[in-house]
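A single protein chain has been omitted; all remaining protein chains appear in their positions.
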Amino acid sequence: MKIGLIGFGKTGKAVANVILQNVQFDLEWVLRQSTQLESRSIHEFLGVEFKEQRLIYSSSKITIQELLDKHPVDIIIDFSSETGIYTYGKIAGERKIKIITAVSHYDEAERELLKKLSLETVVFWSPNITLGVNYLLFAAKFLKKIAPWVDIEIIEEHFKEKKGVSGTAIKIAEALDLEKSDINSVRAGGIVGKHELIFGFPYQTVRLIHESISREAFGNGVLFVAENLVDKEKGLYNFEDILLPYFSYDQ
Amino acid sequence: MKIGLIGFGKTGKAVANVILQNVQFDLEWVLRQSTQLESRSIHEFLGVEFKEQRLIYSSSKITIQELLDKHPVDIIIDFSSETGIYTYGKIAGERKIKIITAVSHYDEAERELLKKLSLETVVFWSPNITLGVNYLLFAAKFLKKIAPWVDIEIIEEHFKEKKGVSGTAIKIAEALDLEKSDINSVRAGGIVGKHELIFGFPYQTVRLIHESISREAFGNGVLFVAENLVDKEKGLYNFEDILLPYFSYDQ
Amino acid sequence: MKIGLIGFGKTGKAVANVILQNVQFDLEWVLRQSTQLESRSIHEFLGVEFKEQRLIYSSSKITIQELLDKHPVDIIIDFSSETGIYTYGKIAGERKIKIITAVSHYDEAERELLKKLSLETVVFWSPNITLGVNYLLFAAKFLKKIAPWVDIEIIEEHFKEKKGVSGTAIKIAEALDLEKSDINSVRAGGIVGKHELIFGFPYQTVRLIHESISREAFGNGVLFVAENLVDKEKGLYNFEDILLPYFSYDQ
Partner (left out) sequence: MKIGLIGFGKTGKAVANVILQNVQFDLEWVLRQSTQLESRSIHEFLGVEFKEQRLIYSSSKITIQELLDKHPVDIIIDFSSETGIYTYGKIAGERKIKIITAVSHYDEAERELLKKLSLETVVFWSPNITLGVNYLLFAAKFLKKIAPWVDIEIIEEHFKEKKGVSGTAIKIAEALDLEKSDINSVRAGGIVGKHELIFGFPYQTVRLIHESISREAFGNGVLFVAENLVDKEKGLYNFEDILLPYFSYDQ
């Protein structure tokens, strides 16, 4: 599967690193706004060995059309910002290139655009694209269905400097109909990221815990999604749509 | 729902305690082998207040037939031993009384009997009838389906005197195709019971944890099962059959 | 060592239970305000076997002086309320009976009385008399001395109905110069009691965790204190004074 990556911030770099080390996927190019690192080799920059040259492009030097003409891809992965979609959305729709976007927030306009594009091609959006967090959310919703009366609280732990409540914790709380006061935020030292869901029953306790080790987890999430979109019809998908088919009595 | 309880050991007592405190269920009687406590009031013995007298019977003083004639029930719950089924199985089949057995182990002969009885009535068997442990098993199998290559290990912690590896841990290991060496057993002090499943991904870790607080958890499990068997057709059920219908896209 | 116990609420009963099962200690009597259970055997009531009769007395039927004349003790253990000290304090001072009080809160007047009594006999006071919590406090203060700049947060978890922030958590926070906002309170199901101290360093995390299993932990704490007061001179002691001598380079 040929992949083009939009965005090359800290997470974009980690994702590129994971894709490069997976033989089933071929990272064709990286496209970013900044001209920094322009025309440099992705592999060389990340210190990974690779058979062929794959370059970092700047959108101020080359159009997405030129780039896709020279280096066509099957999937575009977007780790840029809210407006990134305007760069590649239209042409991806026209050329039936699948879109996987992990942008953390979209306004109404961009959400509408995603819907429109999903009439043309496969469009996937998940604000937190790690397998672990999405599994946690899925498993938690299921437990709440079984025991709607159970007491639930969330503990999220992150490094001291992290401002505000974790977006992932808020998303989980919303999905479980919890109050903001049910989220406990710990900020201490260099904790990368931990989310713990506590389900308190009268005589037993269930805990679902996700611990992040590094940003590369987003890369594995992207590849998991990419693999699971292979046979999908055009349409708009989220992580729950990807997980659901795994669930069946016979498997 | 009218309930008859077979067996009155430590767990049987805890289960009786939970049933008595739930207004939706009516514990009609307890039947046990021993003549100890014979004819004593269940409520009085457990120190729970109740409107009516409900007694403890010994199977050496009254037959199950007499007991059911005097005090008919909708469900028989079995916390006795492997052979308990021979006392009440046949008549339960004849009278379409539902059977919930939480006996931890049955040999081939008893398993066959359960199957035969399930042609007549609803028969449910779960060696560990707590909601939490069964949910854990269910959620773990699902995660393994999603990520079959993930590294899984189990840590089970119990009180110092507990002999051998936890039966629940062994059951989980079998369901996940793990080796016995993947189970780590900690024995220390008065730990009631903790099962932790560790799913190690390259850049993230997921942990599913169940902690027991007291035996009363079995009582809540029994009532959860009883509620979910209400509309079931005759047949043989396990805990997974009970959990599965909760899982659907629309709910 | 002969022990007299003041107070027979839930915790008092659990403490009596532990003392009765320890051969080094002899529980001579229980004294309580209520006339309920008056003259009943402690052992019989708790369902513990014992060689001799030991009774529950009510302070409305017998004076502490009469009781001590008939059944002298070496130590009085107080699990009653703030005013319990007025019942036995004076006579304990006169007869050099050691005092261990686990009353959770004293006003200024009672604190002064404890000080005055400590001029006559050994007086020990700890609002939370479990070994584990006191060790945690001790170990945490030490880590803070080593790394005064470390980020510290507390998570305390208890059963749903528990009102307000855990007193133990508040005490720990005060000892470590933390803000109340550094305490995260989780209330869910039947969690007996868990206190977790998180020390966040830039590249590592240390966690100190105490989990309560049952109230009997207070009984073991009392016996630990009693053993460690054997050779003590008269004076006022707290748990830190008991732990400190264990700490030395040579041991």
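Just so it is clear, A, B and C label the chains in written order, and each chain counts residues from 1 on its own.
FYI, contacts are C-beta pairs under 8 Å (C-beta built on N, C-alpha and C of every residue); 3 or more make two chains touch, one makes a residue touch a chain.
All values reported here derive from a predicted model rather than from experimental measurement.
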Among A:Ile3, A:Ile191 or A:Leu208, which one touches the chain that has been omitted from the display? A:Ile191
Per the touch definition above, residue among C:Pro72, C:Gly167 or C:Pro202 touching the missing chain: C:Pro202
Mind pulling the subunit B residues that touch the left-out chain? 150-153, 155, 157, 159-160, 184-191, 198-205
Absent-chain interface residues of subunit A come out as 189-192, 213-214
For subunit C, which residues lie in contact with the unshown chain of the complex? 130-132, 135-136, 139, 142-143, 145-147, 199, 201-217, 219-220, 224, 243-244, 246-247, 249, 251
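Here is the rule we use: only the chains that are shown with their structure count from here on.
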Same vs different contact residues, subunit A with subunit C, by half of numbers used: same
Subunit A to subunit B, mean C-alpha position gap in Å, rounds to 40
Taking each chain's centre as its mean C-alpha position, how far apart are subunit B and subunit C in Å? 38
Please list all residues of subunit B that touch 2 or more other chains. 213-214
